[in-house]
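Moving on to chain A:
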Amino acid sequence: MTFWRQVYEIARKDLQVESRTAEVALMTAPFGAAALIMIPLAIGTDAPLLSDLGPGLYWIVVLLFGILVILRKSAVDGGPQRDLVRLLGIDPAARFAGATIATSLLVLLFEVALGPVLVALYNPDLRGWPWLFLILPLVAVGMGLLGTIAGGVTTSLGTRTSLTPLLVVPLALPLLLGATQAFEGLQLGGSIVPWLVLLVSVDLALAVSGVLASGPMEEAVT
Partner candidate 1 sequence: MTHLRRYWLESLAVVVVAGSVARSFTVEADVVQGDVQRIMYVHVPSAWLAFLAFVVTMIGSVAWLRTRNRRWDRLAASSAEIGVVFTGLAILAGMIWARPVWGQFWTWEPRLVTTALLFFVYLGYLALRRAVIDPVQRAQRAAIMGIVAAVQIPIVYYSVDWWRSLHQASSRNSIDTPLRITLLLGVLAFTFVYAAILRRRLELARLEEELEVKRFEASPDVAGAGITAPSLARALQRD
Partner candidate 2 sequence: MIDLVGAQVDNAWWYVAVAYTIILGGMVAFIAWLGLRTRRVRRELDQLS
């Protein structure tokens, strides 16, 4: 099996397992939507204010609640599954890439599912919306990469659900800034290229360190 075939199969396996429980679609996404409904009740339901704050709140919900996508059940391989994958001789880098692709797609799904909620509840300024076709995937990939790395080092730990967010959130800051500032740039008509460059460089740096770490990671998780 070629490398890319391995990547494809791993990602397909992860998504297939996910489709059985549909954790992200049926649990995490509604949870995020519920959060977007709750926030205005806490900060005030003033229409211009919400339109202003909406995008920022959306990204906060995506990044903080998106951690539940990282922590989902289907992202966790049991001991026997890990052994099998290892015995099959799957390249650790392919495992990393496959898992990242699956998680990124699910984060993207989460983002897309929350989009209409944001538009309906907050009525944000959507100038330059086609750029979202670039911004949403870039953030999703960043979350997928961070999640796969952090999820990897916390595999099978009792405190995994508390520890993973602590590892992910501080390092996700560039994603948050890139996304929110690009969004704001679109509304103000400014250049958003630096922010896209930032998102791309975060993704690249994480991808490189993730691939390099995939070998040691295989050893760390037995």
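How these were chosen: all candidates are chains of the complex that A comes from, given by their letters.
To be clear about the criterion, a contact is a pair of C-beta atoms (placed from the backbone, for glycine too) under 8 Å apart; a residue touches a chain by one contact, two chains touch by 3 or more; residues count from 1.
Because the structure is a prediction, the values reported are computed rather than measured.
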Options 1 or 2: the chain contacting chain A in this complex: 1
Residues of chain A touching candidate 1 in the complex: 149-150, 152-154, 157-159, 163, 166-167, 169-171, 173-174, 177-178, 181, 194, 198, 201-202, 205-206, 209-210, 213, 216-217, 219-222
